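Every protein chain of the complex appears in place save one, which is left out.
Chains: A, B and C, in written order; residue numbering restarts at 1 for each.
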């Protein structure tokens, strides 16, 4: 490997370019016309403009991304997260063109990425998948599975993610309507109308395990992250490790993730997501994310392992730089996602020009971002401006540092989630106990929206 | 200590604000109207505009800086480097106002800062000061001292620095003219016409030792730096440790620095500068810099000690966080000073607006800067835009990393020293051997200026 | 739209007769800015970095494929730019005659070249009628989105 095409934009493109520099590799970023002058284009060794701003004609075009790789004579391709990162077709096309894909092989990605096939592999390996169903072909199958599972239950799209095609069904009388709408939503969103159902856990935590697997059969985990602080299935705050998790339970989750990765013959960096039922104290497997994740820096902060660097090593056919028994989880890390959204106004995206930009400047705070003063928040892409990661010797210290950092984060020109996040990490309920996936929406935000606004 | 006034601007103001944040202290930066919207004003907790852009009515005004400290209710003041940082009057005024001065007490600053008194203390403590003279009152004294010392010799201003009031005298017939012009230059520059002379070392290295001294009598050093790569006595590239220095010689220099600091009852962070005669393999004391220095990050990079953080601890009356036997020098660090100057055109300052700004983004490269896109390089202040610090396991690795980083440093809108620095760190002569203080001007630049320019 | 074109004309006339060197009038979304004696910086420079390559500011071309080619009119005449990253082919197949040559007259809608994106052949058509005055890229060269391909002198 000599030269990597970074087929992404924003902060992750900057992050991957940094990892390439660290590894002594050249980097080329494929950009849309909207990002031609962006920070990713500046920090990479070269930028290739592949199309106009709309993602469908740029970041989502496998052909154009590959054409850029060939035009710039790249021998490898890093897809980042989102966009094409979990499209087995890209991995396949790379293989055909003799370009190393930094991620799992297409076949592994298919097995891991399809929720039902991943659940089946998990179940075969004795990993709890929750009382659930196989793919539901008809309302009759759904009724039967629902009776077996019991209410409340949750419908999910087999091909899906991000909350689309998902529905909570509280009682039998709701099932028919919810089943049909989930199917059509899944069909629309993913071109695949298959849905399945599982027990709905009211007081749940979202806990996920970072795994790394090389081509020599080494599979390790870097501990788990808690991403329960969500709004509409979008993560706002992530942490490592998961606070207050029973040690045996944490160990069980970590081991399950490694076992599943082995069973899937996984290669690369990946995340195994679990739902932890805080009332019963058990966990069920949710899905595998076959790519680097937005929240990977919290795991880096507590382990010192450079996850993107390991991705490059794995892709180059090298061994992982660290073995499981060398992995130490030290202290606690919290990440906040700074979005150009107005949390006081239904999280409406806030496009515009960033006129001032001064993220916190501190030894124990890391800021991953592609934003500089003058940056145009484009309506074409998601609204993530920066990730702020604070590390402390314990959770209280990390949260306090994050609060101090966010209080000093100066952004002008667009509205952001900074004030909301500052209030979340300072909330007594958030500090006192691990929150569940519904805390933010059903408890915190209702109270927060009622607070008088300043300025 | 609760709230620090940062009486400076530019990258060091940003650096001190970071250290304040790390220490849990509030920071207020006193700014001129030119810097009201600068990064230092944004990263500090507050900015107080003290005067118009000219430094004499802002950064050089003790009264205004103190008035800002009082207006913002600060209980301590950090002077940075340059400007008022070595003015005993400021330390005194702080004392009178009950404000903790982050630096040595006025009396110590006077003793350490006056070159002749510092030389006298050094000589008393058996530290070589070179064959030199006391303050020269008349031409007769100068002739006598010159005969005792031998030619070539160097005249220096007692109160001076930065090359003003300095002159090389090659033979007796030049002495009279050089003596008078050095005196009048010193008088003009420092309001103090005293000069002294010392043996002139043709093949010399500038080696300096970072010391830290607390109020409990602990004095340690963080090893030495080599700052021989100079042009007109201005440092361009600095390194830690000093490469290729005989171990016993290095040990002698480090110990001399600590002894001198003890003898001066020094308190705070300081630097003891030495001249190393590479032909004779010995060293002589030059002067003490009673403040944090521009090049402090290279010492931080190889020791892991936060020098500005230690300054704050010392000022708060705490003990140093580290003892001498815990200090480890690991690997090698290089710093390049990025100035808004045109090295192809006599290093003419290049004011203007920085339209693009993308410093290298790498794990082992640190960038200290106050610049963002849109920054106006003001004609009122010095032209330092950024310091780039590269760390490697050895000198070759650090230089190579620096070269790669500088090659990817993208600046537009003003001319900078980046291309020159990239060529310096890649020069075989620079990589092969430690250079002397005259290498850059008399060897490298002559050849470099003759190279055809690109773009 | 708070001002009629008639009103704008009248305002312009008044401004022109006046002694001002610069004027800027903003009404809701309407911005009217005029200056004489050289552009003085009335217009706020939008954001620090200026785009290095011209971006589309021409009327939407009717003939191009899905991605509209950037087609600014500059000193070199009207330009047709690459609609995508890819490889530039002047002829429909190897060995065939090129679609067009410098000096040729073309109709709007006439194919000028192919930009190949991973075996996908995108025909790039002229969006104005005119005479080809320059071909900026060599056959088989890689191009990016927005790379100027042809200059056309409209007729």
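By our rule, a contact is a pair of C-beta atoms (placed from the backbone, for glycine too) under 8 Å apart; a residue touches a chain by one contact, two chains touch by 3 or more.
Only a predicted model underlies this, so the values are computations on that prediction, with no experimental measurement involved.
Novice: Of the residues in subunit B, which ones touch the absent chain?
Specialist: 30, 32-33, 36-37, 48-52, 57-58, 61-64, 66-68, 70-71, 93, 353, 373-374, 376
Methods note: only the chains that are shown with their structure count from here on.
Novice: Quick one: point me to the chain whose Cα centre is farthest from that of subunit A.
Specialist: That would be chain B.
Novice: Which whole number of Å gives the spacing of the CA centres of subunit B and subunit C?
Specialist: Spacing between the chain centres: roughly 53 Å.
Novice: Distance between subunit A and subunit C based on Cα centroids, please, to the nearest Å.
Specialist: Once rounded, the distance between the two centres reads 40 Å.
Novice: Could you state the distance in Å from the CA-based centre of subunit A to that of subunit B?
Specialist: Computed value for the inter-centroid distance: 45 Å.
Novice: At least two other chains touched by the same residue of subunit C: list those residues.
Specialist: Where subunit C meets two or more other chains at a single residue, that happens at 48-50.
Novice: So which bits of subunit A are touching at least two other chains?
Specialist: Expected reply: 37, 373-374.
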